[in-house]
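One structure below.
Of the protein chains in this complex, all but one are displayed in their positions.
We just call them A and B in the order they show up, numbering each chain from 1.
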Amino acid sequence: MSTQTQERRERMATVTTPIVSARGVEQHFGPVHALGPVDLTIERGEFVSIVGPSGCGKSTLLEIVGALQDPVRGAVEVDGAPLDGPRRRTAIVFQESATLPWRTVLDNVAFALEVRGVGKKERRERARELVEVVGLGGFEDHYPAQLSGGMRQRVAMARAMSMEPDLILADEPFGALDEQTRMLMAEELLRVVATIGCGVLFITHSIQEAVLLSDRVLVMGRRPGTFVDEVAIDLPRPRAHAALSEPAATASQERIWAQIRSEAEVAMRSER
Amino acid sequence: MSAGTASRTPRRGAPAWVPPLVLAAVVVAAWTVTAALADSAVYPLPTEALASLRSDLGNSRFLESVADTARVLLLSYAAAIAIGSIAGMLLGLSAFWSAAVLPVVYALNSVPKIVLYPIFLLFLGIGDLSRGSFAFVSGVLPMFLIMVEATAGVSRLHLRLAASLGMSRWSLMRRIVVPSVLPSLAAAMRLCFGLTLIGLLLAEMFSGSSGLGYELLRNLSLARVENILGQVVLIGVLALVPTLALQQFELRIRNRYEEVSA
Partner (left out) sequence: MRRRPSVVPSYVRPTPRRVAGLPAAAWTLVLVAAAVVAVELYARSGAVSRLDLIPVSEMATRSLELLGNRDFVVDALLRSMVLICASFAASAVVGVGVAYLMARSRWVHRAVKPYVNVFYALPIFALYPVMVVMFGTGVVPIVLLATLFSVVIVISNALVGFESTPVIVTKLARSLEMTRSQQLRKILLPAALPDILAGLKLGLAYAIIAVLATEFILATTGLGQVVNRAYNNFNTVDMYAGILFVSAFALLANLALGAALRTFDWRRR
């Protein structure tokens, strides 16, 4: 871990304001009431997941926190300051890895640094380090079309890491991957987050994933989404998939599933 | 036809360029035979046409005309490509203004533009400026339309990535829009070359004092058919060579920049 990262982690440990503080956030798309009102707080270094039925507004909330959407109502503060645009230290990981097909893996990872104006030599060095960290060593000169879905998401993760984020917003980043890759990527993410020590807002359909990864799981109800439950996950870190079979973990999963099932059933019935 | 080899190659019989060549040979043969049979002053043999072309190419005034057309063509084509693509990319990013402006440009494009040429003549006189700007307009409109559509088709995911990194519009253009639309740009460059050339030739035919189009019409009034046919062949070559080069360019760009669906 670089000394910069170490210093930042120590600094973060002494600051106590939450990394994300959102109050009364609401979103409408024309006549459709899509989200909220919701309140959301994420402490520094905290891993928070949101699970909920399809279309309930989870992604909308993530985009609002990432300054990709303007909410109709509500205030969002990140790192103590009101949002006035996409932040340098907020990294967004999309569901379909947004890798640029005309650039090599190395140039993709270096992309965020390039946009920031970092010099060519420096950003390529940094990118090389990160490529090793995510386990893509040897693939630097490959093009995204030559990689599997999981590898492409690792490129996206390496790029996110290059921004030295204090907040990662991940919108179902493993949604397009098969089960085994998902499990590997989840463990990968745990490692990365432990290294950087950033806060994470993670959206997923998989209750298992949410319980494995998070400190807290927020359950969102059907559209317009509001939080119907909050489940603290007290499992010790560092975590592995084995932890999911512990009684505490199973209980959490069942509780979350019960909530989601009833929300989903109501949603299905009202759609008919 | 060769018998199938032991390995299962899909290639059977002649290579790809043989059938078109055979077709061309058949057409030329038919031309020769019918011309010989007709034995008419207005229906020359291919050989006669080529002979008069050779003599034309030896004529310095004719060569000046060719150079003249080439010069104006290059300038108006370069301008059409540059302005059409930049304007197209700038408009394409805005869905609202694209929807407002495009119908007008599509309408303008569907009109036979040569009919508008007299307006150019009235305002710009007879000379390089009027035919050059007309050729420019013939090429810039299609280029603009293609680039607006291509820019509007830039992946929304890439736009959100750019936004999440706080990229400025200029940075977005340079690093994401231009690479994304490069295949369409290459195709449009090929297409607009032909359109600019047609525009220039028509303008020269209508009223010019030099240039290939003018030469064609001059030979028409003098009823020198072999010269006309020879010059048509020349025009064909002048059009074909850059087009094939641009096709190769387009192929290279597509290989490098076109997104391969996983």
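Simple rule for what comes next: a residue touches a chain if its C-beta (ideal position, glycine included) is under 8 Å from a C-beta of that chain, and two chains touch if they have at least 3 such contacts.
Note that this is a predicted model, so its numbers are computed, not measured.
Judged over the whole assembly, touch between the missing chain and the shown ones holds for A, B. Annotation: of B:Met167, B:Val181 or B:Ile253, B:Met167 touches the absent chain (contact as defined above).
Among B:Leu45, B:Ala80 or B:Ile235, the one in contact with the hidden chain is B:Ile235. What chain A contributes to its contact with the hidden chain is residues 67-70, 83-86. In the full complex, chain B touches the omitted chain through residues 16, 19-20, 22-23, 42-43, 93, 95-97, 99-101, 103-104, 107, 110-112, 114-116, 118-119, 121-123, 156, 159-160, 162-163, 166-167, 169, 172, 190-191, 193-194, 197-198, 201-202, 205-206, 213, 216-217, 219-220, 223, 225, 228-229, 231-232, 235-236, 239-240, 243-244.
Basically, only the chains that are shown with their structure count from here on.
Against chain A, the residues of chain B that register as touching in their complex are 157-158, 160-161, 163-167, 171, 175-176, 179, 182, 256-257, 259-260, 262.
Of all residues in chain A, only 66-68, 85-88, 90-92, 94, 96, 98, 100-102, 111-112, 114-115, 145, 149 touch chain B in the complex they form.
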